[in-house]
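The other protein chains are all here in position, but one chain of the complex has been omitted.
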């Protein structure tokens, strides 16, 4: 718990109202009560300020007079809320030290925590304050930067590089072989050794069961500040620019380059060998089949309908070319009868 | 192996024919032979009864006279078949006891089995007859109800709750952080601590490599009797009603609420903050982008075509608005020439 003036001293913002008010946690406007700090991130919910039971609120400058509650005025209340929440709920790291069942073939800083049953192979370099959960595997010559955390059952194949302050969730697999085979005339596949690495920048989060394949010859590269949700598949030699966020279940095929600050919606797919510009937003469920050269929002998903409407409407999808031809024919017939 | 009268004594149904017939396993009508118990679940396959080599069959009341084989008459032959199969193939649980390589920081009932290399952290409460396979991680303060089974390599993050008689398959991850970040003006993401839990009801099955994220402030909730296939992603603060079944590869985005007894087809996606009513069926591959307020079947997927037909027809998808405008123009021209 913190006094409002202590919060502002740490995180900035202008304080209006009693500086001695104490807050213990963050909450939404609707659910906040005594001891809670709520926030108004979107002006359209301003009416909820009226009934708000919070001890204090975070508001933007244009909302500073909309309430008489003790309040912190800041340019971006949602970001401020996130920072307050971080203060109230810091990461709950296990104590430093190597569990006696861990198999660690390198020396690591005293600040490092390695959980039961984890294996760290020869040549790995583990930074200060790194936390490696139970059942992880860190392959030969892997580098993990200061302050990064692996939750349970994370696998990092040999030679891959993880930056500082990264979080890898359970079941993530970094550096498995890319899907590279040459096809013989009889259809047999000849494996192409995947000799590149995965190189992940600083402050990256990788979701549970997400997979990032190592490069074929060059590396697969994930920029600084990238956020990856769960169950994402990133193929060999993909490059993702700084601060791009990718939602769950997305698949990105080989050698595609994605710019900085993009946002890729859930279950979207991006085929191989494309280039996606900076600041592109791809809607959920959209398959990107060509490069996107300009910032903007791009979509290619389908509306859901009642099944009966879908049957009625979508039967025509197989006959769009015929429909188009009939429209042209009608126009030509009408032009003859009724020349413009 | 069981005599038919023993089966009926245990599972109900009316027995016609020799009660002393012995059956050893279940089989389909086509493949059944001596010692097999087959079933007719769908009247349209009734003709197969004629050649059936089974020692006995399970039939519905309206099919009781379609065969002279020894038979069990029951309202739902497929459910009856499932129950017989359960009798013949009970779960093959390992013996109770803690493997010497397990790291268990709590006391557990004597009926519990914990496999090699699994870790159970402080504060966890493990019910009677729970089976935890090899290489699992059960975090601090997790609760696992009586009779639940974790197969290999399951991870449950701190504080999550698993009900009774649940089955979690290998690689499932319960309670990883939800994908919650606030965006700063320069595009950087500030992590919002995910302080809710995952709360799973009784009799729930979770497929291999399925992920269910913990809530941001409130919990993510999975109802009783829910069945989740493999590779499903369930985001933070999702709520799924009792007995809903979700097929493989589905993604459900944050804060969406799904009703009871729904059936969600494979690779479907449901975006965030929606409400789906009870008894809704979503077809495979459908992206649900708005709330569904009434029971029924909903679809939004695409017909597959030969690639040439697809090229021909789908080129028009980028020009539907133009096609619609040309139809309107034709109608107006024709109205002038030929007023109704």
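Residue numbering begins at 1 within each chain, and the chains themselves are lettered A and B in the order written.
The working rule: contacts are C-beta pairs under 8 Å (C-beta built on N, C-alpha and C of every residue); 3 or more make two chains touch, one makes a residue touch a chain.
Please read all numbers here as calculations on a predicted model, not as lab measurements.
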Touch assignment to the omitted chain, from A:43, A:64 or A:191, lands on A:191
For the chain left out of this view, which of B:71, B:169, B:183 or B:236 touches it? B:169
Candidate in contact with the missing chain, chosen from B:117, B:139 or B:178: B:117
Candidate in contact with the missing chain, chosen from B:53, B:129, B:188 or B:305: B:305
Absent-chain interface as seen on chain B, which is shown: 26-28, 31, 75-76, 78-79, 81-83, 85-86, 88-92, 99, 101, 115-117, 133-135, 151-153, 167, 169-171, 205, 207-209, 225, 227, 229-231, 242-243, 245, 247-249, 260-261, 266-267, 284-285, 301-307, 310-311, 314, 317-321, 323-324, 327, 330-331, 334, 337-338
Where chain A meets the chain that is not shown, the residues are 101, 103, 117, 119, 135, 137, 139, 153, 155, 157-158, 171, 173, 176-177, 179, 181-193, 195, 209, 211, 213, 217, 231, 233, 235, 249, 251, 253, 267, 269, 271, 281-283, 286-290, 292, 296-303, 305, 309, 312-317, 319, 323, 326-327, 330, 333-334, 336-337
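Convention: only the chains that are shown with their structure count from here on.
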What whole-Å value do you get for the distance between chain A and chain B if each is reduced to the mean of its CA atoms? 26
